[in-house]
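A single protein chain has been removed from this complex, and every other one stays in its place.
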Amino acid sequence: NEKWNSQIQFADQKQEFNKRPSKIGRRSLSRSISQSSTDSYSSAASYTDSSDDETSPRDKQQKNSKGNGDFCIKNIKQADFGRREIEIAEQEMPALMALRKRAQGEKPLAGAKVVGCTHITAQTAVLMETLSALGAQCRWAACNIYSTQNEVAAALAEGGFSVFAWKGESEDDFWWCIDRCVNVEGWQPNMILDDGGDLTHWIYKKYPNMFKKIKGIVEESVTGVHRLYQLSKAGKLCVPAMNVNDSVTKQKFDNLYCCRESILDGLKRTTDVMFGGKQVVVCGYGEVGKGCCAALKAMGSIVYVTEIDPICALQACMDGFRLVKLNEVIRQVDIVITCTGNKNVVVREYLDRMKNGCIVCNMGHSNTEIDVASLRTPELTWERVRSQVDHVIWPDGKRIVLLAEGRLLNLSCSTVPTFVLSITATTQALALIELYNAPEGRYKQDVYLLPKKMDEYVASLHLPTFDAHLTELTDEQAKYLGLNKNGPFKPNYYR
Amino acid sequence: NEKWNSQIQFADQKQEFNKRPSKIGRRSLSRSISQSSTDSYSSAASYTDSSDDETSPRDKQQKNSKGNGDFCIKNIKQADFGRREIEIAEQEMPALMALRKRAQGEKPLAGAKVVGCTHITAQTAVLMETLSALGAQCRWAACNIYSTQNEVAAALAEGGFSVFAWKGESEDDFWWCIDRCVNVEGWQPNMILDDGGDLTHWIYKKYPNMFKKIKGIVEESVTGVHRLYQLSKAGKLCVPAMNVNDSVTKQKFDNLYCCRESILDGLKRTTDVMFGGKQVVVCGYGEVGKGCCAALKAMGSIVYVTEIDPICALQACMDGFRLVKLNEVIRQVDIVITCTGNKNVVVREYLDRMKNGCIVCNMGHSNTEIDVASLRTPELTWERVRSQVDHVIWPDGKRIVLLAEGRLLNLSCSTVPTFVLSITATTQALALIELYNAPEGRYKQDVYLLPKKMDEYVASLHLPTFDAHLTELTDEQAKYLGLNKNGPFKPNYYR
Amino acid sequence: NEKWNSQIQFADQKQEFNKRPSKIGRRSLSRSISQSSTDSYSSAASYTDSSDDETSPRDKQQKNSKGNGDFCIKNIKQADFGRREIEIAEQEMPALMALRKRAQGEKPLAGAKVVGCTHITAQTAVLMETLSALGAQCRWAACNIYSTQNEVAAALAEGGFSVFAWKGESEDDFWWCIDRCVNVEGWQPNMILDDGGDLTHWIYKKYPNMFKKIKGIVEESVTGVHRLYQLSKAGKLCVPAMNVNDSVTKQKFDNLYCCRESILDGLKRTTDVMFGGKQVVVCGYGEVGKGCCAALKAMGSIVYVTEIDPICALQACMDGFRLVKLNEVIRQVDIVITCTGNKNVVVREYLDRMKNGCIVCNMGHSNTEIDVASLRTPELTWERVRSQVDHVIWPDGKRIVLLAEGRLLNLSCSTVPTFVLSITATTQALALIELYNAPEGRYKQDVYLLPKKMDEYVASLHLPTFDAHLTELTDEQAKYLGLNKNGPFKPNYYR
Partner (left out) sequence: NEKWNSQIQFADQKQEFNKRPSKIGRRSLSRSISQSSTDSYSSAASYTDSSDDETSPRDKQQKNSKGNGDFCIKNIKQADFGRREIEIAEQEMPALMALRKRAQGEKPLAGAKVVGCTHITAQTAVLMETLSALGAQCRWAACNIYSTQNEVAAALAEGGFSVFAWKGESEDDFWWCIDRCVNVEGWQPNMILDDGGDLTHWIYKKYPNMFKKIKGIVEESVTGVHRLYQLSKAGKLCVPAMNVNDSVTKQKFDNLYCCRESILDGLKRTTDVMFGGKQVVVCGYGEVGKGCCAALKAMGSIVYVTEIDPICALQACMDGFRLVKLNEVIRQVDIVITCTGNKNVVVREYLDRMKNGCIVCNMGHSNTEIDVASLRTPELTWERVRSQVDHVIWPDGKRIVLLAEGRLLNLSCSTVPTFVLSITATTQALALIELYNAPEGRYKQDVYLLPKKMDEYVASLHLPTFDAHLTELTDEQAKYLGLNKNGPFKPNYYR
């Protein structure tokens, strides 16, 4: 068992670190990360730490103003600035604030000991302080070596949270921080909140006995969920796990609604391209593709779609897009966007045939959709013209404009709105509450989707933002429909 | 068993005939029916049968030109005209025509004996002749006493089909026709194609032993599917049944895409209303509501939405619609549209508060959403101003414009495009093929959805209509995604 | 002079009567006319006069209930029914009703003697009764031999108006009615309200001296305005004339906003075509083309545009339409729509190359855009499949679907909303008031556009329909912009 775990661990670890740079591309990437790439845009440049010394946080003595030293961060002095960031985020995360209010007195997480491993940003801080307000104790590490907002970590540490994270960790730091979260005397976690699965696997590898007390895992990322399903299939999953990545609300916001805006934002920030009259081909007409197509059509682009699935293809037709094979339009389009989740969708053969100035980018998944490796050949010249923008130049002078080296445009060159992060965080909080409070036997050692009713609850907590007023069923109507007046209102598979 | 069946039958029969007029509203209603309501609009008025005598078809001796008399229709002389109608329909149903071609030699329905009970229209004829081309023998009755196109029935009879149907059947005629389909010497059906469940129930009641040879039931209507699920729940379903009503492709076309167009069409034909600048409230933001809202927004209406489900509500917000309770906007709106599937959504209280000239109509389900009964009170005056349009007049002179007496606007006052009917018919044909050829044990005595792959196949057969070109996965890509190159491409629940 | 007039007259008359059938296509055609073509659709069929005898109205003794006989209509008994029609129209023409109210006491048309020649419909009746309420005396004839609503004419006659019109006049009747309006003892018109120019020309020809007392002409139609400009150019125009056809508000509503809706309506009523996924080419990207393209794009069609004017062409590009030459797409499109105002845009060569089932229609101007004459050749078969719908069949079986024989689809197969007619009627009323009250010298013997300020006033009178609230300039803002607080707010050429 241990051996098997360590093998998985080893493979994963290697894989993870091999693609560490692309981890920046994870869907769950916080707004602040993306912000950081545009931060220098701000003349106020308030986030930079130019005065910071080079001593490793691990080597420093750290204490907050109350004398507590059970944390490891970059610089406790940034706490005030971080607090302000958190307060601003609170205003945009009304659902979590509502959870705090509604739970007053109740404390549904009383007794919960949550160990977490996520991006550490102002939004995460609002989540952590909500968990705390609901009764939980928290210890936290970062799921990404670059994504920690140091000032937020400082504010959390000052507020009494045991946070172990800073921007620019080494690989060794990364695992050290995780270990510090779980390997504590007199404290043992009973809930895991993970983003990517690294925390879960560390416990599997190092402290498998810990699972005896753990009531469940909440996992947010595609990668982490994939790992859990593999464990489950192999019969190795020893606690219930909640896949919050695939809840309806989160999916719609992460994909359709968010991408509808970020495709425009990402293209504009990098290339200043005018959309009107441009010919664009969008590869893939799933939720992401639908969002991209709708936005570009609305801005006056002429959009072509490629698809492999005839049902999505027919939807593209009915929505007014010509369904083509890539080779039919590759010579004429101004922009190529991949949203397939597949690999090698745009290969060298197509890149060779694009016209001068064609923009190529990926909105889909990871960095596999565009065969960027095929462009790393001697006859092609690469010219970095801006951050995230490369001109790849053919011997005849033709240039294509490659964005984010084929990584996710929406994460590399745009931002994730706080509202979307709020939906994710609320879903995580409710998943923790559900798993922690579920009666014995409701969940087995398997991977679950958030119950439909909770998904609906997440949505309902976000309606006040839009001053939206829900209608309630009358008793008579509920009976007619065979529904409970409080939901769930749709079958689980409803999308 | 027999007793139970007859009880069900009795209840159903009563219920069915009580609501016979509203059966016209069934989703599966063919284009030609709807056409017939607008036919007189045509100055050519080619479909009228003014010369027809009043003798009941049951009392006539009938023979086609080959001497075959195993049918009962209105007038065999209309066969030529009906043939032309069928030929026109063929041009718009390329998927069925493609099925005929692809199956040449194969005859996947060789040996199948299909008894059918559906609307008898040109589109149905194309389906029947396709089944025949695939090897099946067919006997057919009408599922609605008004919906038969007599000239099409004539063409089918002339072509050798045993059809028992005419426009304007009595209740007794209705069951007599069904009986003539199944109660034949030397022929016993092994497949049932039903629309509404009347045929199925007749066999349950009269010839339960017939089920021993029946390989399956294909049912298209909401009502019929509901009955099948009830049978299944009660353990009374004795053959596999295919619910084709809920296949993805059919649903999207019946609801989202079709309603997006028919809401405009239905309102224009009845009221000539200008959409620009109008304030509209749409009750319900499911597929139908989404279609209605998108269309009206595009035409310049200001659209409000009501919802009970917070997830759909949040979608409405993100799509740019104010989410309100009905009472917040009822005084100011120009048009009220129900798409909830619920009952008593627009009750007298709301009708009382609508402004003068407000248009009220139903796109949702049956005729329950608007409480029309509440308007049948002495102080209100009804004025029929056009077919399907009533002015209901309050004592102070206020008028509301009620369309189709609260029945489905899209079916009563608009038409269903042949393309949508083509999708339905193709789905039915594939469901028959699947059930007929399925290896022993694949399907049990239960109700099934069409396998995803077949749903995808229906979609793919309709792509050529749009000159749409599907992309094929490479072997490498299929492997990467863990998919078969020929599909299915998505999980069953994908919408 | 007289001679020249009679020559013009002769030519015009011939031309007019040659194209009488197409006069039905005039932009100003009222809702009710179009309704009449769909009337039989109504089972209530309330408008038919089946009981009417065949005696010519000219041969009947006619008197209203007060003993007044100075009119000539079909049947005075229909007055009550006509009155109800007028009352319904009043509810949808709030601007004219507002004019009546605002003018109380003032009577800006006191002393005006208006002779009118327009379609005689409920909407016109609201206009006439408004003019009367403002102080004018009116005599009226029909501008079209088919368009009179007999019951409305009856209500007007009953109300004391001298109306000379009925549905189905002969050419001789037509001129006789006009003559009865102007050739009266003891009454001489001082204002002309014309639609098409026939009344104006009759006076030019027969009673040129009458112009001495006439203060001005208000003309609404393209044709009539064209005639006036010709007269003006030739130095023959002897009174001021107001071109109300080209006022901004009227143009936008007649073209952009009205056609955005009627293209969909016209296509659906005639062909039941599904718009989603269809490939459409729209010839011409003026206001009408813009409206058609926007509507079809919104419904999921793929739209191509042809243009001759590079500025409109560039607009089409920026709005997301591929700009093509007709021959580039003619083989692939499902629908061809002309909106150019030009002739022979779709010629036989293109018709020959269209694919089977292609729909061809005209939204532009007159009946010249599609070369229908070229289809009247022996090798092609015409089949009338519905009112306004012909299948033209090539020897190889290919059919194209020709709508309204190339006449205006929006007028032949759709309806003009009362709201649009309200804008026209209000513009006419204000033009009459302006010309009648203008101080000596403001208008010379020329053709004028409605002053911008009056155009704005027409618009403002229609805002309450939408519960729209206009912002007023502060004194400081008006000064800053150099504008009068009450307008005009834009230069005359502003569109």
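Order as written gives the chain letters A, B and C; numbering starts at 1 within each chain.
Methods note: contacts are C-beta pairs under 8 Å (C-beta built on N, C-alpha and C of every residue); 3 or more make two chains touch, one makes a residue touch a chain.
As the structure is a prediction and not an experimental result, all values here were calculated from the model.
When the full complex is taken into account, the listed residue touching the unshown chain is B:319, out of B:70, B:87, B:179 or B:319.
Among C:126, C:326 or C:372, only C:326 touches the chain that is left out of the view. The chain not shown here is touched by just one of C:313, C:380 or C:393, and that residue is C:313. The hidden chain makes contact, of the residues A:260, A:322, A:407 or A:452, with A:260. Where subunit C meets the omitted chain, the residues involved are 248-249, 252-253, 257, 306-311, 313-318, 322-326, 328, 341-345, 368, 455-457, 459-460, 462-463, 466, 468-474, 476-477, 480-481, 487, 489-490, 492-495. Annotation for subunit A: contacts to the undisplayed chain at residues 31, 35, 37-38, 40-44, 46, 91-92, 257-258, 260-261, 264-265, 268-269, 272-277, 279, 294-295, 298-300, 332, 356-357, 384-387, 389, 414-415, 417-420, 465-468.
Against the chain not displayed here, subunit B makes contact via residues 276-277, 297, 299-302, 317-322.
Rule of thumb we're sticking to: only the chains that are shown with their structure count from here on.
Superposing subunit A on subunit B by their CA atoms means rotating through 180 degrees, a value rounded to the nearest 5.
Of all residues in subunit A, those that touch two or more other chains are 317-318, 322.
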